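Missing here is one protein chain; the remaining ones are kept as they sit in the complex.
This part shows chain A:
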């Protein structure tokens, strides 16, 4: 970084401070000064593309972990629909814990250990993928596969 020596001219009223005349200051470039006054907008991954504020109460009032707690009490089918509501919900619904709980509840007769082995060997350790692809019996007796977001 280039630096230049600058001698300081002291005003006459400060004659009592004669020693200041001889002091030489080093003036360095300070590029960060150009950043002052510029407001950088933070990038939020789930926010809307438009500049309108988010009016949703659930987003204004509740932190993300509470949104997760609500989703944890919803059925997988409702979760699939919730994923279509907005970006924030889509990313929250992708939390593997939600799908692990859904899988372990749906196939609890298989046993926890067997389910863990199955998800690792057949479904690339993805509980969501397991829920999507593994056949299951519905209440109407039809074996179904449901595609979720």
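Keep this in mind: a residue touches a chain if its C-beta (ideal position, glycine included) is under 8 Å from a C-beta of that chain, and two chains touch if they have at least 3 such contacts; residues count from 1.
The criterion applied here is as follows: contacts and distances are computed from a predicted model.
The chain not displayed here is annotated in its UniProt record as "SKP1-like protein", chosen from "Phosphatidylinositol glycan anchor biosynthesis class H", "SKP1-like protein", "MOSC domain-containing protein" or "DNA-directed RNA polymerase III subunit RPC3". Within the entire complex, the positions of chain A that touch the omitted partner chain are 47-50, 52, 54-59, 61-63, 66, 69-75, 77-78, 80-87, 89-90, 138-140, 144, 146-149.
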